[in-house]
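With one protein chain removed, the remaining protein chains of the complex are shown where they sit.
Every chain is named by a letter (A, B and C) in the order it is written, and numbering of its residues begins at 1.
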Amino acid sequence: MPPQNDPSNVAAAFSIPFTRYLAVDGSVEEELPDFAHDPAALIPLYRAMVLTRIFDEKAIALQRTGRLGTFPSSLGQEAVGVGAASAMLPEDVLLPSFREQSAQFWRGVTMKEVFLYWGGDERGSNFEGPREDFPVSIPVASHFPHAAGVALAFKLRDEKRAAVCIGGDGATSKGDFYEGLNIAAVWSVPAVFLINDNQWAISVPRQKQTAAQTLAQKAIAAGMPGEQVDGNDVIAVRDAVARALKRARSGNGPTLIEALTYRLTDHTTADDAHRYRSDEEVSQRWKEEPVSRLRNYLVSQDAWNKKDEEQLLSVCKEEVEKSADEYLATEPEPVSEIFDYLFKELPDDLRAQREFAIARIGGNEHD
Amino acid sequence: MPPQNDPSNVAAAFSIPFTRYLAVDGSVEEELPDFAHDPAALIPLYRAMVLTRIFDEKAIALQRTGRLGTFPSSLGQEAVGVGAASAMLPEDVLLPSFREQSAQFWRGVTMKEVFLYWGGDERGSNFEGPREDFPVSIPVASHFPHAAGVALAFKLRDEKRAAVCIGGDGATSKGDFYEGLNIAAVWSVPAVFLINDNQWAISVPRQKQTAAQTLAQKAIAAGMPGEQVDGNDVIAVRDAVARALKRARSGNGPTLIEALTYRLTDHTTADDAHRYRSDEEVSQRWKEEPVSRLRNYLVSQDAWNKKDEEQLLSVCKEEVEKSADEYLATEPEPVSEIFDYLFKELPDDLRAQREFAIARIGGNEHD
Amino acid sequence: MTERTLVEAITLALARTMDENEKVLVVGEDVGIDGGVFRATAGLINRFGKDRVRDTPVSETVIAGISVGLAAQGFRPVGEVQFMGFIYPVIDQLLNHASRLRTRTRGRITCPMVIRAPYGGGIHAPEHHSESMEALFTHIPGLRVVIPSSPARAYGLLLAAIRDPDPVVFLEPKRIYRSIKEEVEDTGNAIALDKCQLLRAGRDITLVSWGAMIVETLQAAETLSTEGIEAEVIDVATLKPLDAATILNSVEKTGRCAVIHEAPYTSGFGAEIAARLAEYGLTNLLAPVRRVTGYDVTMPLPKLEHYYMPTAARVVAAARESMEFS
Partner (left out) sequence: MTERTLVEAITLALARTMDENEKVLVVGEDVGIDGGVFRATAGLINRFGKDRVRDTPVSETVIAGISVGLAAQGFRPVGEVQFMGFIYPVIDQLLNHASRLRTRTRGRITCPMVIRAPYGGGIHAPEHHSESMEALFTHIPGLRVVIPSSPARAYGLLLAAIRDPDPVVFLEPKRIYRSIKEEVEDTGNAIALDKCQLLRAGRDITLVSWGAMIVETLQAAETLSTEGIEAEVIDVATLKPLDAATILNSVEKTGRCAVIHEAPYTSGFGAEIAARLAEYGLTNLLAPVRRVTGYDVTMPLPKLEHYYMPTAARVVAAARESMEFS
């Protein structure tokens, strides 16, 4: 509460709305938005979430067997990326943090590419699909100003496109998060900032990131609208992002959306969450997770059944296995590639280093 | 306005109070706080503002005649520093930006020291008075995290002290401003953050810094109380800072206060504000300035008259001239001083450089 | 024939490139109606409009970060940072993003952007305004680092920097923003971004410098000449990538070398030049390489600043010592 003062003198007042359509058990809580009226229209969202979950499992398995690097699973948070990406148009630009493979897949980044990236191969960020989408941002929040820049480009060219930037709850503590929001709002650029509030930044719980009640209210500092959605309700996420994109495209500037969800597994394969949080907490949160929530809804609408589920799982597994095989079969790049994309034209001093590097390994990979 | 949504689902709501006691003409608008009941008690505040104004004039004159470096006048903003410093206890710590000489003087930094600093002499930051106060921070907002650190020290030692950090409207755009606020709030440390919102950051008007309606609302992002005061009403500033200090000392954490004021002159002596703003705007703002506002009030209460004024001006001028003379008479430091405070003990490699530097100038200042 | 100051040459190059390529934008604090704290962008907003000459809030991270986004979208942002003391937050964006976007996406996304900033001491500026931290940028792979030392070179190098398809840090020696005038025609001719500039031919010793210290270095060369010592003076100009060949060839001829810079001694860019000589020019060296530099101290406030700044006399002394070495 603000310090005691004459309440009649109010300089400004704000509120942060909250949106959820599907209750935890998949029952409908609020009238569904247009895009969700036909349950069949939601099946692609369901499919995308399931695919991501199977992909994440496979990625962990590959990591455990030494065939992939450190990997951040998105278990339990699939609705955030899928909800956001499904609201975007192909010509929009996604600027994801490192945990939004679900959004990347929807946008057309291939599973092979995502495997390559986390397998330690730069070609994984050379997307064949969405050529203008940014690679994932590892330095937390450092991509928020980029999103403002991309959105400014759209505005300057008078294009009806928008930039969608996703970061975690931890990202909201960084200065560049805030600076990115502030410039986006003051220049009124078509950007949507989405927080995957999965309650944890490695071992630091949401409550220790900030004293702010909601992360959405950080929008108020930048003078842009902020809202909170249930991030385990893919309908709510897509609805909020779609509304924000509409605002952006109509020239009304950026929006901050906080999607409340939960990281159901370790931070990455390098982490052991048992060190810092209880199994009880996690099992409670399993009850809210987005995949079964949407499935329950679809089943309740007779839009989905056990056979559909089995078929989907087997198709997804097949796709994931196929992509993993492609990834594993990818020939590594030659050493020259560490030089050849640094500049458009290789400067002389690098040419000498490049020749040395090639000469030194001769025919071998390692010298 | 936030995007359209069911208004019944409100996750959080906030408001930003505004405080002013003295109207622009010096008449009383709200019942005065306790410390201001006796008009005589306000005379020291008045005196401090007048002294600062005379000091600033002298500093500009010295700069114009090549005897001082670039100098940032606080013309029109004297109530911010005086209001804040007068609410503080000696054992509190001030972390000022570069335009808060009025606060520094109240705290016991001497005019000679401030002249020395802007004259380019590090001894100007070696305050004889408030030994723990920070030197001014030139890199905008970079001292906000320091304030959180100082306040944390108080909290850890269980001392009833607070850190008071002052920055400009421009400072609120920087990431370190935001990060400093966020950590102060989440760790609930005894800090008060005060924004001297003088409407300009060099040539950039307040409206181009941020889309936020008020700067006080940036507190909401950090989950701390924020409030706005009339920064040309020294009573309002002191009142708000005093309340915030009380909160801080009672263990209730930090506060952000935005003091609305106006930079009546150039950004610094290196600036020419005519390039980017109109004389009309400035003359309008002269009507609101803090010194005559308080004087009008004091006169209306029979607590001040023409003779008092004349006497005060002559005493202040004398003090300022005396300090200027002392400053001008200060012998420069020897070259060794650029080495001798870098580390507690000079490392060997610097010892050699130090000897070289001394040898090279021989008896001369310049080689 | 128009004589211009260095800062006027900067303005000219900015205007030229904005004129020839509508993708060129200027972003920074006070670059608009104010024309920049050093007037480097004066007049641009009137000529090119406020869409293309954009005042930012006080947010250096944003100046760099928004430029990355703009550059990825095909714009050519030129960001101004007001003083070197405020450029450090920019390192994060340059190192983690701008300098590597091309390589991390294997050429899919590129980052043609310039960060301009004045640097250096000697004008009695306030605290944090006078540092020379150019060496930091030279260690960042994927970045070009350019420093002009005269109006004409400022014009030609800035044209090249803005036209370059990759990120460039362009540091301007503010001490000589207005102290030298030189004929600068608006020819549109760029100066190559990977070549040292030979400013004076000589046979006895090679003096290597850049930025404002070129003034003292040339003065020293004049003085030495009166003593019969003919110094070759090389302006490094493009610190990264370094044109080591020009320096090595010169020292092959002269056998002696002093590097002069304002930045602190340890890990200043003079170290890199001396190291190249130790590595690739050793057998040509007739005397130890000398570094005439600032001290390893915090840049002093104006009252003691002159003690810090390398002087022509120090360069002369170092050159004499080098000549006397045997």
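We take it that a residue touches a chain if its C-beta (ideal position, glycine included) is under 8 Å from a C-beta of that chain, and two chains touch if they have at least 3 such contacts.
Computed from a predicted structure; not experimentally measured.
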{"item": "In the full complex, displayed partners of the excluded chain", "value": "A, B, C"}
{"item": "Hidden-chain contact residue, picked from the options A:141, A:221, A:240 or A:324", "value": "A:141"}
{"item": "Touching the absent chain when the full complex is considered, from B:78, B:92, B:179 or B:258", "value": "B:179"}
{"item": "Candidate in contact with the missing chain, chosen from A:181, A:201 or A:256", "value": "A:201"}
{"item": "Contacts of chain B with the absent chain, listed as residue ranges", "value": "122-123, 125-127, 131-132, 134-135, 139, 142-154, 156, 163, 175-176, 179-180, 182-183, 186-187, 337-338, 341-344, 347-350"}
{"item": "Hidden partner interface residues of chain A, rising order", "value": "69-70, 98, 117-122, 138-141, 170-171, 173-175, 201-204, 208-210, 270-271, 275-276, 332-333, 335, 337-339, 342, 349-350, 353-354, 357, 360-361, 365-367"}
{"item": "On chain C, residues whose C-beta touches the chain left out of the figure", "value": "85, 88-89, 91-92, 95-96, 99-100, 103-104, 127-128, 131, 133, 135-136, 138-139, 141-142, 240, 242, 263-264, 266-275, 277-280, 282-283, 285, 287-291, 295-298"}
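Note that in this section only the chains that are shown with their structure count from here on.
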{"item": "Chain separated most widely from chain C, comparing mean CA positions", "value": "A"}
{"item": "Whole-Å gap between the CA centroids of chain B and chain C", "value": "35"}
{"item": "Residue list for chain A, restricted to those that touch at least two other chains", "value": "175-176, 179, 182, 186"}
{"item": "Residues of chain C whose C-beta touches two or more other chains", "value": "56-57, 59, 61-62, 89"}
